[in-house]
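I'd like to ask you about the structure that follows.
Below, a portion of the complex is reproduced, with chain positions unchanged.
The chains carry the letters A, B, C and D, assigned in the order they are written, with residues numbered from 1 in each.
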Amino acid sequence: MSGLRVSWQGGLAALLALAALLMLPIAEPSAGGPSVTAAILLLVALAIAVDAAPAGTMVRAAALLVGAHAGVYLLLGDLGSVNGAARGAFYLLLVSCWLLAWRLVSVLSSIRAASRTGEVALRLVIPFLFGVWILVLWEAIVRGAGIPFVLLPPPSAIAARIGNSLPILAADVNQTIFKAVLVGYVMGCGAGFLAAIAADRFVFMRRGLLPVGNMVSALPIIGVAPIMVMWFGFDWQSKAAVVVIMTFFPMLVNTGAGLAASGHMERDLMRTYASGYWQTLFKLRLPAAMPFIFNALKINSTLALIGAIVAEFFGTPVVGMGFRISTEVGRMNVDMVWAEIAVAALAGSVFYGVIALLERAVTFWHPSIRGG
Amino acid sequence: MTDRFRDKILPVTAILLAIVAAWYVGAYMLNAPFQRDLDRRAGETPTFSEFVVKTMTQPKPTLPAPHQVAVNFYENTFLRSVTSARSLVYHSWVTLSSTLAGFAMGTLLGIVIAVGIVHVTTLDRSLMPWIITSQTIPILALAPMIIVVLAAVGITGLLPKALISTYLSFFPVAVGMVKGLRSPDAIHLDLMRTYNASKAETFWKLRLPASVPFLFASMKVAVAASLVGAIVGELPTGAVAGIGSKLLSGSYYSQTIDMFAALVAGSVVAVLLVTAVGLTGRIVERAMGARPA
Amino acid sequence: MSVVQAQGLGLTFNTNDGPVHALSNVNLTIEKGEFVSFIGPSGCGKTTFLRVIADLEQPTDGTITVNGLSPREAREARGYGYVFQAAGLFPWRTIERNVALPLEIMGYPKVEIAQRIARTLDLVNLKGFEKKFPWQLSGGMQQRASIARALAFDADLLLMDEPFGALDEIVRDHLNEQLLQLWDRTNKTICFVTHSIPEAVYLSTKIVVMSPRPGRVTDVIESTLPKERPLDIRESPEFLAIAARVRDGLRAGHSYDD
Amino acid sequence: ADAVTLQLKWVAQSQFAGYFVAKDKGFYEEEDLDVTIKPGGPDIAPEQVIAGGGADVVVTWMAAALAARDKGVPLVNIAQPYKKAGMQLVCPTDGPVKTTDDFKGHTLGVWFFGNEYPFYAWMNSLGIPTEGGADGVTVLKQSFDVQPLIQKQADCISVMTYNEYWQLIDAGYKPEDLIVFNYTEMGVDLLEDGLYVMGDKLEDEAFKDKMVRFVRASMKGWEYAIANPEEAAGIVMDNGGQDEAHQVRMMGEVAKLIDQPDAKLIPEAYERTAKALLDQKIIEKEPEGAYTTDITDAL
């Protein structure tokens, strides 16, 4: 099975690179000149060639990695500092590099890792590459097309802003995440959970509490946040209260569905033991409800963050991620806004990841974890 | 009839009464300090009962008393023509329509994403982390920018608001459905394998039915999120129509009674929506031969 | 006082396409210390009858008492152990923790729980599988784990619904013997559903033959075999005579006899 | 007719009465203009809207406009209807703050979103740190209502002469119950509502002409509104305003800030605004060409 095997990504990338060759230069004016252009084309061609050659997976992956990323690096450099200077050839080469990266991800996805560490590394590298390319495309389009800074800054500017605003970001994260989000999350999930149990245990509560719980579900933060500021003051306590309200309902609903999910035979079994309500709850129904409960915990992990940030749009001390976002929008420091958003996204992903790991450990027995 | 009274009406009324009672106490406690300031500046010394009445009749109370809200709600719901900009029915309808549009799109998107993630390994590995990240972006913070950008390209009216609802509602559905679509028992999956069923057949005949409990739990959360999204989406449109605009204009002028009436309207809409989803869920489960508990 | 006393017992399920008469006019008395086997065609109501005794199903006709109490009171007094037709193990518990489940609920002390787990898992020959999860066991092993779970605590009345259905002859013989010994030693009352005629005859003091649609008792055979029963009693003429009578009863209840 | 889109900085209220009146009374039509007025809101930055092409001309405050200019949005002031600033800080007489010397150790409510610059400029000139503690003031990001004062969460709060101040009065405060620090009177004000367009568009004579007609009609609207406050308030109500009596009162106060409806920018006020922003490092480079008198001169 030797000979050339050209993937569709590789083929298309080659075509686009050829088309770009006819439409040079890349930018007007070009910062690097023809030598840089030549280097880019060479890199792309080389990567396509190696990928098509009967080389080992690792060699092909390495060639694609270098070709796509070095290529796009030079390409962006060639734009120079002039915004909106890109010409057709620029976009053709950009897409060409992107296709190579896509091909790289396909090659990586097909690898069956031999070791556990290899497997973990792959699981991390693939989404990472995906993310890198979102950023690369963002950067290239914003700078290439000259989109106004106050509408959407390029990732490089955001990264620079993160770099020199670390103390401010740290203070904001501390205020918003470590105080408002965590406290509100724990209390809101706890309250939703307990309400679901109460509704399950007492028919009276089920009939009375559930409609009220549904009402709470729609209280929009915009309406609630000012009221919470009235009640709990303008510091983080009122933001935590908003988070409590936001996270309450998903937990209530999911715990309710989860408690209904245990099997009939299992419940009959507990009846034969004359097991009390609480024993059945703890030994059968809660474990069976765990997949649903973790559903709510995951959804809430992102909701809590949104809630705390938006709640800070109302009255707050002059620190916090939401405060910073709304203030800096007004100051046209859009890079700072996106820096906060990036930090929020990072924190949220970590938060979610921790819960997902916990889920794997607790519901190891569920078909969705055992492999479905 | 009496059963219905005992099973449904009594508990709901009891809980509502308890809430109303607590609310009155809260209204008194929160409005009292300001009333005291007022009286002191005016040099009045009312008796306790006079004082209590005063705390319940402030025009712009910190926490309006239930009857104030009820009166306002009643007037703005039943006494206004439903097309009037002062009618809560009108505003609720505006909000409801973008909620429903957003909910429909969000549910669909959520299911499509879940299907992709469950069936395509590359998507599972590369997309899921970024979907999670997308939700940690405080969309509500960006809502104004989004509305502005969409308006700049000529998209106005219902769609931008519905898009915010979509953004908020697709995630619960996606997370729930990924779980649900992966929840069939191993033996059932094995069975489909023995038939060499295609992915599509396994999806329609096994994964989808098995995911129904997860789907409806998620849809309840999603419909509530859609409503919140629709309300928030109404804020940056210059407060023209919708429950969100009522809340906003109320807040500029500290018209707390108006705000609470709008909140009540929002909650009523929420209860209706969540109940509708719940009922649909029950009907579907019954049609699927679910065993009564 | 009889352990189970059913009079004119009937149970009708209402289903989407009309009522199903699972039991009708069942009269039966079971005395303390009896070993009663239920045998009958598939779908004749054996499981349903056991479930009525266990208060898992409410009869629609007639009366039944368990230990002189209503089934519900008897259940609340933890009067019986039940082995279901399917294993019904909790997937999040290892085998030993599954066996521990009823013991935990009934509040046995820790040390005793450990002892009982060891003893009963040994009895059903599952030593070495304590730490496995249910899905890591074969079908027969799961069934044995569920038997162990029901034997782990001391119930005076054992309700067993085809407990040995998924076991090979050798294990089955072994467990039959063990069960007889246990019964002999502890003077339990046992209600035992089986499809194996030799098993029913070998184990029982009384054999109840049922027939379907509607489920009713067609024959009650009191065994004349001695209490002491070596395995080779199964070749004795007395044994074979009883077996033949059971087989006839069974065949009579069947709708097809081709 | 030529189409013009105007983005306001806030929701429909008498603060913008002139534009609503001009549209309603057909003044724009007379100038052959078809004007769309987009209300704003708490999170709408008109600077972003115009940078994204969502408007031709915006009403905004100069501090925000210069900050945007510093970030590469070439905003240019073409007219300045508001001569004076309406922002002030108020403290209840029975509270701890009586004079500027009493600020230390207390909590002050401030509007952010680009409205905080005058406050910080003022504190800067008073030499009071804003990081809290006994020697400084604690700054609270204030919501757009007067609750923080009623709730006693802040010792003083920001208000506009034409809006929140009257909400306090409505809430039962009498004028003598309030101590007022007015930025204009203290000479630390920054210019408020002005009209801004993208500088590159001004190179186009046709656009310039359009703006001349727009400003002329707008100022005619303001004149009419000042002369007929009740009717103006009614028009604002028709365009989504709330609370008619309040709008009438607001119209009266706004008239005081507009002073002369000639839309001319006072260069000294501009210099002061730019310097304050530079001093506080809110903008980095000295702004150049941030305003033009071409339009108002042509009126």
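By our rule, contacts are C-beta pairs under 8 Å (C-beta built on N, C-alpha and C of every residue); 3 or more make two chains touch, one makes a residue touch a chain.
This one's a predicted model, so the numbers in the text were calculated from it and none came from an experiment.
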- prompt: Per chain kind, how many copies sit in the full complex?
  reply: A x1, B x1, C x2, D x1
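One rule holds in what follows: only the chains that are shown with their structure count from here on.
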- prompt: Can you list every chain that touches chain A and also touches chain B?
  reply: D
- request: Please name the chain that ends up farthest from chain C once chain centres are defined by their CA atoms averaged.
  value: D
Statement: Reported most central chain by Cα centroids is B
Field: Gap in Å, rounded to a whole number, between the CA centres of chain C and chain B
entry: 52
- request: Would you kindly tell me how far, in whole Å, the mean C-alpha position of chain D lies from that of chain A?
  value: 39
Message: For chain C versus chain D, what separation do you get between their C-alpha means, in angstrom?
response: 86
- request: Quick one: which residues in chain C touch 2 or more of the other chains?
  value: 135
- prompt: Do you know which chain B residues sit against two or more other chains?
  reply: 62, 141, 144-145, 149, 186, 235, 248, 251
Message: Is the chain-to-chain touch network here best called a line, a ring, a star, complete, or other?
response: other
Field: Pairwise chain contacts, counting only pairs that touch as defined
entry: A-B, A-C, A-D, B-D
- prompt: Given the complex with chain D, which residues does chain A contribute to the contact?
  reply: 148-151, 226, 229-230, 233-234, 312-318, 323, 326-327, 329-334
Task: Could you please specify the touching residues of chain B with respect to chain D in the complex?
output: 33-34, 37-38, 40-42, 59-60, 62, 141, 143-145, 148-149, 151-152, 235-240, 248-249, 251-255
- request: Flag every residue of chain B that touches chain A in the complex, lowest number first.
  value: 7-8, 10-12, 14-16, 19, 30, 62-63, 118, 121-122, 125-130, 132-142, 144-145, 149, 171-172, 175-176, 178-179, 181-186, 189, 213-214, 216-218, 220-221, 224-225, 227-228, 231-232, 235, 243-244, 247-248, 251, 259, 262-263, 266-271, 273-275, 291, 293
